[in-house]
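Right after this comes chain A.
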Amino acid sequence: MNIGAAILATVQVTAMVILSPILVGLMRQVRARMEGRVGAGVLQPWRDLRKLFAKESLQAQGTSWVMSLGPVVLVASSALVCVLVPLVGTVTFPLIPDDLFVMVSVLLIGTVALALIGLDSGSAFGGMGSSRHMTIAALVEPTVLVAVYALSIPVGSSSLSLIVDARLLDPASVASPVSLLALVALFIAVVAETGRMPVDNPSTHLELTMIHEAMVLESSGRDLAWLELGSWMRLGALLGLVGSLLVPWGIAGDVTPLTLLVGLLMLIVKLAVLGSALAAGEVFLAKLRLFRVPELLAGSFVLAFLAVTASYFVVQG
Partner candidate 1 sequence: MTLVLGGLLAQLALTCVAVAAAVFVVPKRRALVAGAAVVGIAMAGAVTGVFALSGGHGSLTVPMTLPLGPVVLAPDRLGGFFMVVAGLVGAVATLYGIGYVRGPAASRTSWSAMALFLLALQMVPAAADAVSFLLCWELMAVASTVLLLADHARRAPVRSAALWYAAMTHFSFVMLLLGFAVLAAAGDGTGFAAMARVPADSGAASVAFVLLIVGFASKAGIVPLHVWLPRAHPEAPSHVSAVMSAAMVKMGVYGALLVSIRLLPGGPAWWGLLLIALGAVSALYGILQASVATDLKRMLAYSTSENIGLMYLALGAGLLLRSYGVTEPADSAIAACLLLVVGHAAFKTTLFLGAGSILHATGERDLDRLGGLGARMPVTSAAFGIGALGAAALPITSGFVAEWALLQSLIHAPATQDRLVAVVMPVAVAVVALTAGLALMAFVKAYGIAFLARPRGEGAAAAHESGLGMRVAMGISASTVVVLGLAPGPVARAAAAAADLSGVGAVGWWGIDLFGIDALLDPVALTVLAVALAVPVVLVSARLARRQPRRRVDLTWGCGGVRLSPRMQYTATSYAEPLSRVFDDALRPERDVLVTHAGESRYLVERVQFQQNVGDIVETTAYRPGIRWMDRVGVLARHLQNGSIHRYLAYAFVALLAVLVVVSL
Partner candidate 2 sequence: MTVLVLFPLVACLALAVSTAYWRTPILCRFSGLIAAATVTVSGIALSGVVLNGSTLTAGGLLRVDALSAFMLTVVGAVGLTATWGGLPTRSAPATSWTYSALVTLFLGAMSLAVLSDNLGVLWIAVEATTIATAFLVGHHGTRRSLEAAWKYVVLGSVGVAIAFLGLVLLYAATVAAGRPTLSWIVLTQGHLPLDPSLLKVAGALAVLGFATKAGLAPMHSWLPDAHSQAPAPVSGLMSGVLLSVAFYAILRVQAVVNPVLGPGLMRGLLLTAGLLSLAVAAGLIIAQRDLKRMLAYSSIEHMGLLALAAAIGGTLAIAAALLHVLGHGLAKSSLFVVSGRILAVEGTTQIAGIRGLLTRRPAVAVPYLAGMAALLGLPPFSLFFSEVAIVIAGFQAGLGWAMAVAVGLLLVLFAGLARHSANMTLGQDSATPADLTRLDPTPHGPQLPLLLALGVTAVIGFATGPLSTLLTQAASLLVGAP
Partner candidate 3 sequence: MSASLFDQLISLSAGVLLLTSVLLVWKRSLIAAVRLLALQGAALAAMVAVIGVFESDLELLAVAGLVLLLKGFVLPFVLDRSRVRTGAVREETPLMNTTSSLLVLSLLTMLAYLVSQPWLALDPGPTTAAVPVGISLVLYGFLILTTRRHAISQLVGFLVLDNGIATVAFLTSGGVPFVVELGASLDVLLVVLILRVLGGRITDEFGGAYLDELTELRD
């Protein structure tokens, strides 16, 4: 089993490394077109990365090792998430079940790394971004975990692969109110966690409204490159997760070249659809005031909570 799991892991990680910048590019492109701009093309993020990797990275006085170590940690954690989430297939290491709680906590490692980078820069903006980032992360946590709870109830386990397999066997459960509620909640959480509209505006240039951008304001060169890549991979992995929960079909139950290929293609399709949908949505949304964000998150939490209780009473019949 380990061999298969290892192969799948490598496939997923490499796939996400390659795909996530393209995904971001695609989303930017979609936005640009809908806003009547030409757009920089789908591959622009890759060009940016190449440029950044070639540039030297500066370290300001008073900043510490966090500035240089943080990006690496972020990328590693995102990669780990890519392994833990069933994107292409549901084969896992026997000793490392793709436990949702573990996945969430690994995500949080990345969050913390980002926040520390923001603080370490010692500028007002970095601290501001980091503070806002952590506040939102803290408030998102309940939604995520309760949504996880809701999804885990029918299976009796918090292991993602089991959940996805169960959905494969019983497609009706995907459309059940419980899972829809949970998925909507999870989706909002993902939006908040990855800093998309309406929580954060990834393409803003006004420091005072920044969250994610403010934290990375002081990073440059390869540090910035790693940071960008890491957060893109997070976005990709989370969208992929939502995808495979929403549309489990085509995901590989075992490791053969064919299944892997199918899974990969399905993944690309899902990512493309979800990404463009998200981008299209963002066009019509304005960024919320920071102090209105909790309302949004409270709403999503309520959805997740309803999902849980509903599921109990549904099962009770």
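On the choice of candidates, all candidates are chains of the complex that A comes from, given by their letters.
Assume a contact is a pair of C-beta atoms (placed from the backbone, for glycine too) under 8 Å apart; a residue touches a chain by one contact, two chains touch by 3 or more; residues count from 1.
What you see is a predicted model; the values in this text were computed from it and never measured.
> Given the complex, what touches chain A, 1, 2 or 3?
Chain A touches candidate 1; the others do not touch it here.
> Per the contact definition, I'd like the list of chain A residues that touch candidate 1 in the complex.
Listed in rising order, the residues of chain A that touch candidate 1 are 9, 13, 53-66, 68, 72-73, 75-77, 79-80, 83, 93, 95-97, 99, 101-102, 105-106, 108-109, 111-112, 115-116, 119-124, 126-128, 130-132, 134-135, 137-142, 144-146, 148-149, 152-153, 156-158, 217-218, 221-222, 226, 290-291, 294, 301, 305, 308-309, 312-313, 315-316.
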